[in-house]
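The following block contains the structure, expressed as structure tokens.
As you look at this complex, bear in mind that one protein chain is not there, while each of the others sits in place.
The block that comes next holds chain A.
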Amino acid sequence: MAGTESLRDVTLRPWPAPKKEELSQEDLFLQIQQLTTERGHLRDITEKSLHEDIAAGKDVPDEAKEDVESGAKEKDAPTKQEMLEKVFNAQREMYGHLEWAKFAAENALDLISLVLSQDPNKRSAASFSHTFREMGLSQGIPFGSFGISRENHEFHVRKPDEILRLQEQEDRQVVAAKGSRMESLDSAVDEILKAAKKLEKEVRRETKYWKEIVSVSDKGWPIQRLRQNARHVPFGVRYGLPEASDHFKARGFAPLNMDKDGSIILDPALRLKPKTFRVRISENGRIIGTSQLPIEAECKELPIEKSIQLARDSLLEEELYHEMSLETRQLLAYGVEFRDSVIHVDAPRMGGTSHSRKLLIDCIPRDDSVPGGQERSHDWLAQNVAEALRLLLAHEHSMRLYRRSQLPPPLTGRAREKPPPPLLRTLLAVFRHLEGVGSLHVYLETVARTLNSAGLDVTLTTTLETSWAKLTESLKESSKKGLSATDQLLDVFMKPFDGRATLTLPSWSGQSESMTIATRTIVGQPTFGTEHKLTMPSSLTSDLGLFQELKFSVVEEVKSYIDWILTLQIAHRLVKSEYSSRVVIKTHGQRVTIVSRGTKKGSTASKDISVEVQHGELKVTATAVNPQEGAEDSERVHTWNGQKEAISLKEVVKSWVE
């Protein structure tokens, strides 16, 4: 305790400060830095607080205290001499180490350089150390005079402990090698198993893919190798129709992708929703009939062949719609309109109904079902129109092939124009023809019935369309080679339609003079519609002073003209020939005057017989000309309208005139 007692007065002082009193700027910074690291912030460091800290003995490490205590006890203060000696010693020691390091490094360098200098290419004095150059090379040590070789230790006898160590090491290596080999074998087995599994999967996948390919091919779809040999898409299927127009032909091909499990994935082109075109019949804005294809079941569960077939069908329907929408541009004059992607076609008014009936044709997804609650009374018509249009496009396809296989015309500067296929035009022509011929024939039949009931001999033969009538014969003796019967059959519809009706003129006796009405329908040049050509016998025309051939474009005109002709025939030829001497023709009308044989001579009573054929009715009017005869029977009328009548025209006129 005495030591501690003696230390009581010792104060700690800093290392003697440099001589100069004022700190340089750098020293000041150092001090500040020291302070901040030791005490945190500068703000709390005041002289007072430092004093308090010292007094409290805070922040002094224990060892430092002891060191201070012991050091202070042993060497009170090292003398300057000792300090210098210590520094010198340290310096010397350091130099010694450095020398050693340099020497060893140079030796190593020299050794390597000397070894390397065996090779003349690496023989350079600069690679040796300075010392060796001076002391060795210049003294005559030749290059390449030092060699290194591997030593054979075969007969080297090792010390037992070394042997033991080596043995142990070897054993350990063997064990380690065994372990690692086992591990790698393990992983190899894993890999092989994995590969086998994968191979098995691949084989299963390929088998499945090929099985499906074969089944697609067996169904008759042409399979084709893809040009770019993509890995999962080796094949494609061509399902488009071979003679479709270019755009649709290009769409008619789809690659058959391979799925993960090998089944064929549908290509996007195949997976498109199949479309169909739809014909609706609207009457006064109300839909009364819709065409429809059978709706297929859920798309996802279909086998591949089925979806290929659906895609093919859809392609045909789309092409049909496309061609028709192009065709509408030419047919505006015929009442065909294209509005909101719907083709509006005026439908015929069959049976004289006054409803405005229209066909609406559009293209819809095939799955769309017809909303219920619609009137289905004209589904048959819509369905037939749709089927007819499909047939026409199919016919156009085979005609394209036929035209393509004919000898091409020699090349000229003018490009050959490709007319769009007549689809709507054919439809329109059929409608118009049936409408025109139908109403005309209905009228002619009424007239014929009326005239027959009036005792006039009339026969009527009608043909709706001449080439349809003799279709079988024309097909049988056809000379066109390379066209199937179906195409020849459909080819009939591409030609102008010819209807023909022959009506024998009314006569008392069986002599036959007949007039012919030929109806020709072309949507295009030269008639642009229906034309009725009326041909009359020359005897009639010469008698009445008429033209032998007349052309009409409207059925109403034909009707009224035939009415007029029949009137004239009956009045001017039949009645006139019957009462040949007594007939006086005053006007060029439907009126003839017959001078009756009076019972008394001198009093000549004459009657005007007026004949009128109108709307299938025959009306005969007799009017007394002589006013002095009295008006008791001034006008008598008899009408035939087709019902069975006992009395004939001849008898009626006779009864009046006699």
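The rule is simple: a contact is a pair of C-beta atoms (placed from the backbone, for glycine too) under 8 Å apart; a residue touches a chain by one contact, two chains touch by 3 or more; residues count from 1.
Assume contacts and distances are computed from a predicted model.
Q: Looking only at the UniProt record of the hidden chain, which name from "3' exoribonuclease family, domain 1-domain-containing protein", "Ubiquitin-related modifier 1", "Ribosomal RNA-processing protein 43" or "Mediator of RNA polymerase II transcription subunit 18" is the right one?
A: Options "3' exoribonuclease family, domain 1-domain-containing protein", "Ubiquitin-related modifier 1", "Ribosomal RNA-processing protein 43" or "Mediator of RNA polymerase II transcription subunit 18" narrow down to "Mediator of RNA polymerase II transcription subunit 18" for the missing chain.
Q: Check each of A:Leu401, A:Val554 or A:Val637 against the chain that is not shown and name the one that touches it.
A: For the chain that is not drawn, the touching residue is A:Leu401.
Q: Which candidate, A:Ala56, A:Ala126 or A:Leu411, sits in contact with the chain we can't see?
A: In the full complex, the listed residue that touches the missing chain is A:Leu411.
Q: Could I get the residues of chain A that touch the absent chain, sorted low to high?
A: On the chain A side, contact with the omitted chain comes from 242, 401, 404-413, 479, 482.
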